[in-house]
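A single protein chain has been omitted from the complex, and every remaining protein chain is retained in its original position.
As written, the chains take the letters A and B, and residue 1 is the first residue of each chain.
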Amino acid sequence: MAETWGFPIALDLFFAGLAAGAFCLSVFAGRKKGEGFEALSRAGAFLAPASIVFGLAMLTLDLMSRERFWYTLSVFNVTSPMSMGAWLLTLFALVSVAYGLCRLPGPVLSRVPVAGGAVARRRAVCLRVLGTAGVPLALAVSVYTGVLLSVSSLPFWRNGALPALFCSSAMTTGFAGGALAALRTGAPEAMERPLLWLRSAYRVLLSCCLAFALLFTVLAFLNTQRGDPCRLFTGWTGALWWAGVVGLGILLPLALMADGERTGRRRLAAAFWLVLAGGFLLRLVIVFAGQA
Amino acid sequence: MKVGDGKKKAGISRRGFLKAGALGAGAVLAPRVARGAGRPASGPAEGEIDREVASCCQFCQVRCTTLAQVRGDRVVNVYGNKGNAWTDGKMCPKGQALVELTYSPHRLLYPLLRDGSAWRRVTYGEALDAVAGQILKVKAAFPEDHAHRVVLFAPLWESHESEIAAQMALYMSGFPDICSPGDTCIGSSATALRICLGSPVSTTTVDEVLNAETLVLWGANIAEMYPPYVRWIDRAREKGVRVVYLDPRVTATSNNCDEQIMGRPGTDGALALGLARVMIKEDLYDRAYVARHVDGFTELAAAAEGYTPEKVAGITWIPAERVTALARQLAASRRTVVWLGGSISRYTNSLQSVRAIVALQALTANLSGPGKGIMNVQGGKPGGVEPFEETFRPPGLEGALSFRKVLFAMEQKRVKVLLLNSSYRRYPDARRVRKAIGNVDFVVYRGFFMDDEAALAHLIIPGTMPFESAGSQYGAQRQLVWRNQVVPARGETVEDWRFYSDLGRKINGEKFPAVKDPEDILEMVRRKCPTWAGFTKERLQKAPAGICWPCPGEDHPGTRGTLYPGNRFMTTSGKVELRSQALGPIEWSDPEGAPQAEPEKSKDFPLIFLQGKVVQHWQHTYTNWSAYMSQFSNGNYVQVHPDTVKGKGLKDGDWANLETEVGKIRVRVVVSETILPGLVWTPSHPANTSPYDGNKGESINTIVPSSWDKVSAQFNGFGCRLTKA
Partner (left out) sequence: MRTMAGRLIFFEGKKCIRCHSCEVGCQLENDAPPGVRLRWVTSHVRGHVPALREVSVSTACFHCSDPSCVAACPAGALRRRSDGVVEHLRSRCIGCGYCVQSCPFHVPKRSPAQHTMRKCSFCVQRIDRGKEPACVAKCPTGALSYHPDGKTPDAQAYGSAEGLHMVYALQGPPEEYRLPVPVPRNTVAAGQPWKWLGGLLPGALVLAWLWKRLSPTEEGDG
């Protein structure tokens, strides 16, 4: 059976989650003073809209009738996670683009047509409002992808741990993306304290990921139909799950971040890349394994 | 807080990224927006069907009458005609495929003349002149020795009028060599019926099964062959008729029977003689009837003498007690209809086997009257056209030609012009036939697609498909139905009746009657043939179920039910003739090449070969060009019992070689308990010129050895083997 959803959907799930996480990172990091936190916040602010737009493009590309994508905004089907997701994505995209624009330097922002000037004068307020509105939206976006799959009829996807798993992965990948961008732009000394903060945050985030990944595995195993293999233990999906998603994407980063006071930037950067790769493999394996 | 530099270092600027994204999205969506305008609403009938035109299907002799749905000048769908009591307005998938086939992108629409290895398009006029020219050339070159110089391969499918037009054209031209389609169809059973009873057609109509006590489906896989007729069997069972099904395979028809007897293929004659013997020995037969209406009882008894239940069991694989029980059951049945399957005619012993079955029905007085008789498949062609044929057939010219004579003639390079109206792959040892056709100077093909036959042609004059022509056609109930033209003929395709009339006119001038439409031909027949007097076009158009032959008057309703009321058979004696000068005594022998008959050869080819029809294909012909039919087709495969492949290293899904003494093809193995051990069954339909997987495969008759009885070819029952590919 050729799968209905493939690569484009896996990419969409990944980039939507990443956008949600990057947005949250931006809002949270913006609470702290300091150049490093400022760099983190800015990185997240620009990464989120770019990522969500790319994710939406992937989603639209996957439609058999691409030019009809806007039909989803003429309907509000409360029972459909796909419908709610379309609205959430759209609203979140709008908020994150606006938030990103607000992060532009003053002179640049003033030149944005329509409200640019007015917003430039009240930047802080706008950022606060958009941030407050955006975080719940981001949370909902990160969860909806999991709900979408888990209320379908495919037994592998109907897994209660999926929404939480996707949510935690969204946060880890979003934070990782923002951190990597900030490491490029921020001065090394300024990044010390943010990196420390990120490390301790990641211990919690990755532990959550691990917990939900294991819970997902157990439930998937219990859920398998008679005679069918559990795809987390066989084939390329099984290999990628343990080696890629759990091993490289969660355990190795945890190990890399386990050191004492000072952790090399290179090690942290490597850990962030691994988290990104693992996050993408997570979506890939789950999308394909469910339809096998 | 540093500003400015950070942006550049990040590589692509944020704005640039968003811009690129927007452009990309636009590029992706723009063409779709433009196309979106043409998106269909929902379903074709949403819009409207402009009109429905009564037509009929060109394939099998259920001859479903249909209503073609037209929008504009295009047929969009076809449904069965509910006014047809034979079919209750139903259809099978083949007739539906005609909608797709009519508009197939692969369809040939213009005459093509071979130009080296390429094709050059010519007009119909040029094509007609070419054919007429060739035939006239032959006439001039061979004023005396013209036998087998110009040959036509039947059948012509298009209409009964086409068959008449072709006959007229060829006979008048002095070349009566038309190969009967019966020699690869039911010629054997039809001939046996004719010899015994006087007419080659079924002795009764299918509605009579409702009046029977017992219905014997003798190799008749009705569900696969004639799906709309399954309802007759169902209705009969509801009325309490007991249905006995003889077939070595469990098929869809098995669900509609009360008991199934699975015997060795090709042993039907032995079974019939064995059953007759039981009836004679136990004095269960109708003495009075036999005395009054049957000639040749003594010879029959003598022939049946050796067929004890034990001997029959050994031959047929049916347990002796079953044979005896069946005989008693049939003898006790007061009204029995025997329905012969097509496969009955496919063995070299078919003539004799059907004689034996006729004898069986004669013994139990089951040949005449309600609820009694023998039905055939594809055997409904009305007779009684001789008075008309005599008007155009020059005296002294022979009748229908046996294919074997033609094959030899082709191999000896006698045949100069071949009118290939049908497929050559219907004949056994098809590669040999193909090679022989290669010797013919001028081959004219009247098909629809670039298939194997087109590859052999010098000139292709593509034919019309059913929706594009009008005419009458006959069905298994001896009924004649009328088909109206639904849409204009596409391109320069031309009906058979028109082509052969034009040809006849070109060659014979004014001698050939002027024909402007098929009704002209129908009227010619009707006026000359008393039993056709009631077949006017108007009456036929008003009869969705058709009118059954004989119909001797314009207010005659047609003749349903028994063909021989009051036991007045159409033989010279008026009785059932079990004696025959030509065929000798009724007897049974193994099909030629059967493993059981030739122990030496059977070591190499120990399995019994069977080929058969599948519901979605019309033999191996143009349904192979339907993508819809390919959805359910599986190319060359063989169905075998698990025991048959045990120890051969073959399992379900493997590729194997199916080999006979003539050749081999690659097949996929399907293991199933639905077939007896020792048998191999494969579908007959694949063609390797089909553009669609599923339909694609080697033509089966390329590996079928050429064996014949006096009338028709053998397609089943000989030896073969399966080896790992």
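Basically, a residue touches a chain if its C-beta (ideal position, glycine included) is under 8 Å from a C-beta of that chain, and two chains touch if they have at least 3 such contacts.
Just so you know, these numbers come straight off a predicted model, no measurement behind them.
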Listed residues B:P111, B:P227 or B:G296, member touching the removed chain: B:P227
Residue among A:L18, A:A48, A:L137 or A:A161 that touches the chain left out of view: A:A161
Identified contact with the non-displayed chain, of A:V112, A:V129 or A:V151: A:V151
Chain A residues touching the omitted chain (full complex): 4-5, 24, 28-29, 31-35, 37, 62-65, 68-69, 71-72, 74-75, 77, 79-83, 85-86, 135, 139-140, 142-143, 146-154, 157-158, 160-164, 166-168, 171, 193, 197, 200-201, 204-205, 208, 212
Positions on chain B where the hidden chain makes contact: 39-46, 76-80, 87, 89-93, 96-97, 99-100, 223-224, 227-228, 230-231, 234, 250-256, 260, 615-616, 627-628, 630-632, 672-674
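The rule is simple: only the chains that are shown with their structure count from here on.
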For chain A paired with chain B, centre-to-centre distance based on mean C-alpha positions, whole Å: 64
